[in-house]
Each structure stands twice: as structure tokens, then as C-alpha cells.
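The structure that follows is given in the form of C-alpha cells.
The chains shown are only part of the set, and none of them has been moved.
Chain naming follows the written order as A and B, and within any one chain the residues start at number 1.
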Amino acid sequence: MTHAIDHSRNMIDLAGQTRERLVSLLTLARSFDDCTGMPKQDAELRARLSGKSVCNLFFEDSTRTRVSFSLAARNLGAGITNLTGPGSSVTKGETLVDTALTVEATGGHALVVRSGAAGAAELIAKHVHVPVINAGDGAHEHPTQGLLDVYALAAALGGGRESSFDLSGITVGIVGDIVNSRVARSDIIAMTKLGARVICVGPAPLAPRSLEVLGCEVSSDLDAVLGELDAVQMLRIQFERHGSGGSDKPGSPPGVGSVREYRSLYALTERRAGGMKPGAVIMHPGPMNRGLEMDGTVADGPNSVVRKQVSAGTLVRMAVLADLLGG
Amino acid sequence: MTHAIDHSRNMIDLAGQTRERLVSLLTLARSFDDCTGMPKQDAELRARLSGKSVCNLFFEDSTRTRVSFSLAARNLGAGITNLTGPGSSVTKGETLVDTALTVEATGGHALVVRSGAAGAAELIAKHVHVPVINAGDGAHEHPTQGLLDVYALAAALGGGRESSFDLSGITVGIVGDIVNSRVARSDIIAMTKLGARVICVGPAPLAPRSLEVLGCEVSSDLDAVLGELDAVQMLRIQFERHGSGGSDKPGSPPGVGSVREYRSLYALTERRAGGMKPGAVIMHPGPMNRGLEMDGTVADGPNSVVRKQVSAGTLVRMAVLADLLGG
């Protein structure tokens, strides 16, 4: 009952996409950009997917991703149906695949799948015949996040890169819990495919040497590499993921003795940001713990593109939907 | 403050509908069918209920039914608003009827009502003036499920039945927990109104003789009747409904010693399915416990119309909405 996946008819992971296809999707996203990073107000655009229905099949909730896909669909005239949270058929013991097949049979034209399990979107795509878009699957990939990060980065770098999406000559640091982060994985793949040099930075348990198979470098010393970076993507400390040793206090990230020690070594403080190259681009995928992995003044400073990343998310999701739904 | 219910302006139960009206709704559903069981992609269809708003008033959640009504409404150009789950006014102690009156006053054009309480939709329909569609009320009825099951069955039988919806000469078995199933009730009523002979099969506590008042036969021996059936609808074992005797294990269905014994007597195994008439239609309303009431190979086999039932659900709900909202 399964079939092979055509990566040009689905968006399962960036590892399955060619550089040409990444550039093509980013170029399509740029055609939707009103030059401020927001979608054009355009009647033609709003009719592009008229009559299509996109189903958000979120086995794990995520407001920001869900809303971004919803508005992306709406901006193209498609409807959105949400299947989320408690009370869904999932809790009655139905399998992931049966749920997806049911949704397909109901008549949705594309499935946006979010799951805590790596491989969930791929498994579903092997069974259904409508396009599947991975909106995050465990620690595997979050491909539209990778696309939005390179879109926002290229826009901030300018100098022609905002339209060529060529990142050669650019060094990007990704800092934090790399190994458990689908965002980091999709970023590394997207950025290196587009020519960037990527350095992953964190304590060894969170940024192990084994990451080098993805084509990036690895360091445990942020201060040593900071001066080389043209851009830095600061990952969120995921307290809810790290054990708290039986206490009510948030747990320490692995590899460091405490949150304070983590902050002293890996946070993008105002002081550290001041030591970066002039104009170095500051990124964070959100939601942010202000004052922990990044100082609020840095997040709100002139080099931060944190909000631009969010608005780029709507644009690249519009591009993926328009491309896959044939609009 | 209450008024009598006009069954031609509401869809409370199939018991309240004539055979002519069932055929009329099924014929309307068929006019929306693109011949593969999916809704036609048709601009005229998508404008049919333009400007109308349908409210899903679900006091009990059900993703598949909610999504099916949502996509049905959208396919006709109507908007959908969901009132579901925790945080709704219901939890503030408001009565069912006050909630429905409030929603009506807000300006919705139809209410789709789901509730764990038998009679909820009827009670609401006696108070509001917009059409009410019962999307399942306790163990009473689930009328659009009955409609979709006869639609999918007639389509699978073919030979003119797919357009006449005449089921005379056809014998259908419904197997499992009949007495607690609104699906079974609506199926029995729809199938017998259309001329089918229906045999309900299960252990006596789940398929008691008293069901005969509905116009069906009753048996506790699946193997004895299997050879007579032109179609079988396998009901889901509702573990969440059966007590577990204080343990964490799922409880046994009443009337049998264990889930294993239930399966040995009443499951549609590959072996049992092989002993049915050639071409006998295999149905299940979902969600399915694969390997319990039905083997996965049977569910995915050539005679299974499980997915067709789901897609028929969207078509018949479109028909009910189009009919009641005067589109």
C-alpha cells in the first residue's frame, strides 16, 4: 500500500531537495514579497489556490508554525482545516497513517504534518497521494524553517544574495542544542547547499563531532569563532526537554553545570554581540528565552532579523504551497 | 419557547426521514461526485453556499466528523466556525440550549451538533430557528453516517444501485457493539428503509433481541450468517467504553471473557473474509483497531470500501448542507 516518494511533489526534508529546487522555491517566495518582507496585497495572488483545502495535521502543537501555514494558505485563497490536540482520533488508538488516509479521503488537497516522531511525514507521504509538507518531525527536519532562515539571511546580507540566494563566502554559526534540533538540521542542510560555511557551537553533548557528516564544522568555544561569523543563529534552550533532577527548577542543559554556566559560555550577550563583525546578522528561530540564550537588547537591536525570519516563514510557506498545489 | 421540529428543515435522525428524502439526499450527493468518490472541482459548486456560516457545536470532540463537515461546508463556499473543547461556555455552567441559542444569535446559518447525550440535537432544534444537523448524539443516531454508509455500499454494489440506492435483495451484517452504537442504529434505519435485509451480530449483551424493533434480525453467531452476507459493516471495539475492572488493561467487551475470545468469535479475520461471497463488500466506520475487530489485510484488501466510506461522508454532508441551507 506504500509508494515511493517524489520529493518534487512533497516537502519532506531539505536533504531530499536539490540546490536548484531550493533556489526555485526561494525565488517564488521572493515574488510574493512586497519588498518589506510581508506578502503582497494582490487579488491575483489571493485567487491562486482558490478552492483548495490544506489540512494542518498537527500531532504536536505549535501555534507559530500552524498560524504561519494558515495565513500562507489564506494569502493564496486556499482554505485551512485544523486537526489538532486532544479529542482527535489519534487518542482513540488509530495509527498515524490511518488518520492521514482518513483526512485524504475526506478531501483535503495537501497535508501539513507536525509530529514528535522523526520520519512521521515521510511515512505518511508513502501512503497518501496528496502532497505532504513536513512542519517538523521530532529531531529530524523542519524544512520550511530551513528555507525561511536562508531567505531572511540572504535578504539581510543583500548585495545580490537576496535574489541569487548564493551564500558562498559566508560563515554562519549555529549555537546551542544542535543535536536535538530539527531547526539546526534543516538550517545546516539549506545553508551548506547554498554554499555557506556552517559552524555548529555548543557543549560537546549538544554539538558532537558526529554532526560533521552534515557538512558543517563543530566547535565548543563560541568566543573563539565569534569573530569569523557573518551571521549567527541562536537556538532556544529547551528547558522542557532537559530533566530537572527531580526538582521543580528547570534542568541544566547537558554538558554544563547550570543554566548560569551555559549562559556564561554560549549566550549571545550584548558584550559578545558587540565583538562580532560589523553588520553580522543575528538570528533566532523563536520562541526566545530573553536574557538566557540571547539578551533582549540584542534581539531588538539593529542587526537582529528575528522578526524578518517570522515574516519570511509566511513567504516560503506560500511558495511551497503554491508549488505543490500547482497553483 | 420550544417549537415542533420540521424534519425536512433539520437532520436530527434518519428515523424521522422518508425513504424518498433519503434517496433525494443521496442523489444530490451523487451529483457532487466526480466519479471517483471525491467532490467535483467546480467553481459553481464552490459558490453554492457563499456567505453562509456553519457552526460546529461539538460538546464531544470527533476530529473525523468535524473535518468532514468543515470540508463539506468549504466545498460549497460556506464558512465554518468551531466551538469545541475546554474553555467553551459549556464549562461555565451554561445549558446546552442557551449555548445553542447564543450561537444562533451570533449569526450562524446552521448548527452541526455533536453530543454524548442522546436527544441533544433534537432538544436544540426545538429551540433554534436555523437548521440543526445531528453529528452524533449519545447512543441514539448519527444520521450522516447512515447516509454515507448506504452511499458507499450502493456505489460498491453497482448494477444501477449506485444511482437508484435501492438495496432490495441485499443482506448486510453489522457486527459488534450494536446496542451502544449510534452508527449501527442509523445504518439499520437507512439500510432497511432502502430495502436491505440487515442482520446484527454480536454477543447477546451487545446485540440483544430487542433490536428487532428496528426492523433487523439478530444473531450471536457470525460464522453461521457470514455466507449470506453481501456486505458487512464491522464496528469498532470501544475499549474506552468498557470498564477495565480497576486494572490498566483495556476491559473485555460484555458477553465475552476476553478481547481474545471476542476476536475469535467476532473479528473479520483474513480467513473469515475469505469465506464470504465473492465480491462481498467490507465496511468499517473507523477509527479502526487493526488486528482486533478486523485484520489489516482485510481492511486494505480489494473488497474493502473503508476509504470510500470516508469520502462518501464529505459528499453526503455536502448534500445535507446544500439541502438545508437552501443553496
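Here is the rule we use: a residue touches a chain if its C-beta (ideal position, glycine included) is under 8 Å from a C-beta of that chain, and two chains touch if they have at least 3 such contacts.
Note that the structure is predicted; figures quoted are calculated from it, not measured.
Enquirer: Given the 2 placed subunits, let me have the overall number of copies in this structure's complex.
Expert: My count for the entire complex in this file is 3 copies.
The rule we apply is simple: only the chains that are shown with their structure count from here on.
Enquirer: Based only on mean CA positions, could you tell me how far subunit A sits from subunit B in angstrom?
Expert: That pair's centroid distance is 40 Å.
Enquirer: Under the stated contact criterion, what part of subunit B meets subunit A in this complex?
Expert: 38-39, 41, 43, 46, 60-64, 67-68, 70-71, 74-75, 84-85, 239-240, 286-290, 300, 307-308, 310-311, 313-314
Enquirer: What residues of subunit A sit close enough to touch subunit B in their complex?
Expert: Within the complex, subunit A touches subunit B at residues 1, 50-51, 53, 55, 79, 81, 83, 85-90, 92-95, 98-99, 101-103, 105-108.
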